[in-house]
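Note that one protein chain is taken out, while the other chains of the complex remain in position.
Order as written gives the chain letters A and B; numbering starts at 1 within each chain.
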Amino acid sequence: MQSNETILKVNHLKINFNTYAGTVKAIRDVSFDLKKGETLAIVGESGSGKTVTTRSIMGLLANNAVVEGGSIQFHGKDVLKMSQKDLEGLRGAKIAQIFQDPMTSLDPTMRIGRQIAEPLMVHRGVKKEKAMSQALEMMKLVGITDAENRINDYPHQFSGGMRQRIVIAIALINYPEILIADEPTTALDVTIQAQILNLMRELQDKISTSIIFITHDLGVVAGMADRVAVMYAGKIVEYGTVDEIFYNPKHPYTWGLLSSMPTLDTHSEELASIPGTPPDLLDPPKGDAFAPRNPYALKIDTEKQPPFFKVSNTHYAATWLLHPDAPQVTPPKQIIERQKKFAEMQREAAAKNQHHQIEEEEEQQ
Amino acid sequence: MAKYLLKRIFYLLLTLFIVITVTFFLMKLLPGTPLQNQQKLSPAEQHLILKQYGLTKPIWQQYLTYVVGVFQGNFGTSFQFSDQPVSYLISSRIGPSLLLGTQAMIIGVIPGILVGALGAIKKNTWIDTTATIVSILGISIPSFVLAVLLQYFVGLKLHWFPIADWGGFAYTVLPTLALAASPFADTARFTRTEMVDVLNSDYIELARAKGLSKWGVIYHHALRNSLIPVVTIIGPLAVNIMTGSMVIENIFSIPGIGEQFVKSILTNDYPTIMAVTIVYSVMLMVVLLITDIVYGIIDPRIRLSGKSN
Partner (left out) sequence: MADEVKLPADSFEPLDKSKHLDSEKIAAPNLTFMQDAWRRLKKNKSAIIAMVILVIFFVLAFGSAFFSPHNPNAVNPQYANLPPKWPGLNINGVNGTLVQAGTRVNAYQAAGAGAGVHYWLGTDYLGRDMLSRILFGTRISLTVAVVATAVDLLIGVTFGLFSGWKGGWIDNFMQRVIEIIMSIPTLVVVVLLILILKPGMMSITLAIAFSSWTTMARLIRAQTLELKEQEYVLAAKTLGESSFKIAFKHLLPNLSSIIIIQTMFTIPSAIFFEAFLSFVGIGISAPQASLGTLLNDGQKNFQFLPYQMWYPAIVLSVIMIAFNIFADGLRDAFDPQTKE
């Protein structure tokens, strides 16, 4: 399912917002790529630039946004340079989005069948009747019960979970290559959250789409994502596979995020939190933006932004702590436990691999 | 829906009844009689006239007679024009008022919606600024000031339309414009606010994310959602127009109800004042009822919750 073909490549993206108070540097050099069929989670606090990043992929930036630099390559074409018309052809067809709040993201005065069918009619020129029958199929696919009778209902007649299913149906009706899910479960009850996440996983298998999953909730990420990018103050600070981020995090911010997440292993101790608030992006700090909140900060953090240091082929982190000259620090207890687990996992994997190889060799023999 | 309608009509009748009662007793508090406009009369003649008007009976009987009469369309006889029943006075004058009011409503509301919507779509551009200025002027400048301005410039200086009087369509142009300014401005402002709200809403974002073009989003999603609430201001606009018509009809010498109302006030013609009060209230109540029903029909949220109740 997951292949190595890269379908989206974001390079050195920089986006500013002109506000009455000055220029807000919302995205400060963000790069990542998305492979076909994979799920990439972008994690960060509110205001870290997750949503702005996805909006720029959709070409839906606010009027006061200025792209200062960088490119977003979708199948080799720069989305940022596309005409409005080309963008319209992309949105809802090749790239679709699910929004945070299902209670407000459906048109209250339009029947839901029509809302689901709309992208088909817009992009494929499908006639209304045919589009409606496809919409019905999609309603069934996303698990709306009694779809035949409900296709002509209005959004307010559905519960929050059902509405989010409708939003998903709208996003998937054209079988998009990329699905951007911007905190799709934040506004829902916990029980419904799980249902929606399961549904998304299921559908990803069925229609083989790539997902960019935006969230501030690391707990959700674990079960969903293949890879994780951690954002802070308009930059990606660490990225890697889900296991690498969860069990071998290198950036103090990721440590903070993970420590503030309750797990089965968290015992009696108080949940950790990251002190302070993100920096003001009107005037971003010269060095590492996280330095003021970072108990492990070094002098250089206040002077120079850290580059990405390679941890493994898939794992990079932007922290001076990884510099060969940096002092050894002891991460929080929880992180050490996680790292231990990671080492164990790798040993197991290696063993399995070996076992595998032996088996294979045996087979060959 | 039927239950709701019945309830509304019940309240309408109750309100009407209260209006009739209150105006009746208020008028009784006032000293004027049909005699005020007559020359000196002998007591016998006076008594005869009072008897003609039914004013010799005890108050409660007069009240009953009046209420019953009103529901039969009989508002008594005018003090001012002693030979004319008030109902005739009103029915002969309601035509011009209704015509002017309807025209003003149409040329106020429709351009108001367009200008308001355009202002919201082109927010923070010169179009929006112009629209905002125009609507502030429309709201601020009293209709009677505007009427006189129109009379002076368009009528007197440019000779495009008659300055006053009542004849054909040309005579309705200036008064209609003067009356329409305030509903125009109100509608434009209201529509703009609604539309700006709608355009900032999540479902518009979703519509754009679906790949609809800018105008597709506006046509399919934004317009309907911002126009539905406009129905709710039709009632207040009707009040504006009624208020305006009193003075506009005076300025342009139009034989309408508003002009009659002012005349009746100045001559203490109580039966006519009462009748016009009741007619105005009924018109307003009917407009409010109709707009409520229409709102219920075009807004699915209300429509369906009404059904399930």
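Convention: a residue touches a chain if its C-beta (ideal position, glycine included) is under 8 Å from a C-beta of that chain, and two chains touch if they have at least 3 such contacts.
Owing to the predicted nature of the structure, the values given are computational and were not obtained by experimental measurement.
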{"item": "Touching residues on chain B - with respect to the absent chain", "value": "11-12, 14-15, 18-19, 23, 26, 29-30, 136-137, 139-142, 144-145, 148-149, 152, 156, 193, 239, 242-243, 246-247, 250-251, 261-262, 265-266, 268, 273, 276-277, 280-281, 284-285, 288"}
{"item": "For chain A, the residues touching the chain missing from this view", "value": "20, 275-277, 279, 291-293, 295-304, 307-310, 316, 320, 322-327, 329"}
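One rule holds in what follows: only the chains that are shown with their structure count from here on.
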{"item": "Chain B - residues contacting chain A, complex", "value": "201-203, 205-214, 216, 220-221, 224-225, 228, 299-301, 304"}
{"item": "Complex interface listing, chain A residues touching chain B", "value": "58, 60, 84-85, 88-93, 96-97, 99-101, 104-110, 118-119, 122-123, 154, 156-157, 167, 170-171"}
